[in-house]
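In this view, the complex is presented without one of its protein chains, the others remaining in place.
Our next item is subunit A:
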Amino acid sequence: MKINDVILRTVVKGVVFIILTLGMYLFFAGHNAPGGGFIGGLVLASAVVLLYLAYDIETIQKTMPFDFKKVAAVGVLLATGTALGSVLFDVPFLSHTDGYFDLPLLGETHLTTVTIFEAGVALTVVGVVVTIILSINEEGGE
């Protein structure tokens, strides 16, 4: 089945970057303002799903050759890993820390370990959402 989706594809090419930017913004805005890993991850995943809708699965898998199940697994490992990291410093499990650092180009920057944890959450959300959408799409699965 061949449908004419020039408009969709053209729009998606531009919109995907806006969505990805918004996703990253929400992700970094988290832990101080509304946003965070879960919401950012959902928005990022929606960009990926949009790409799958506009193009076919094979094309996207060629450009993004990830197994999204493994993306989710890496996310969980990252999140639990940072949680467990606090054990090494002999503070209660899940403790996080932050600090201000002078970085070249960025100037004084607020760096937190929560961001790493949130990155894990975001990866998990992206991995799970895309896996769910793909397996609904796949008709019968593997």
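To be clear about the criterion, contacts are C-beta pairs under 8 Å (C-beta built on N, C-alpha and C of every residue); 3 or more make two chains touch, one makes a residue touch a chain; residues count from 1.
Here, contacts and distances are computed from a predicted model.
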| item | value |
| --- | --- |
| Chain left out of the displayed complex - its UniProt protein name, from "ABC-type sugar transport system, periplasmic component", "Na+/H+ antiporter subunit D", "Carbohydrate ABC transporter permease" or "Carbamoyl phosphate synthase small chain" | "Na+/H+ antiporter subunit D" |
| Option touching the unshown chain, where A:Leu42, A:Ala83 or A:Ile116 are the choices | A:Ala83 |
| Identified contact with the non-displayed chain, of A:Ala73, A:Ile116 or A:Ile133 | A:Ala73 |
| Footprint left on subunit A by the chain that the document does not show | 69-70, 73, 76-77, 80-81, 83-84, 86-87, 90-96 |
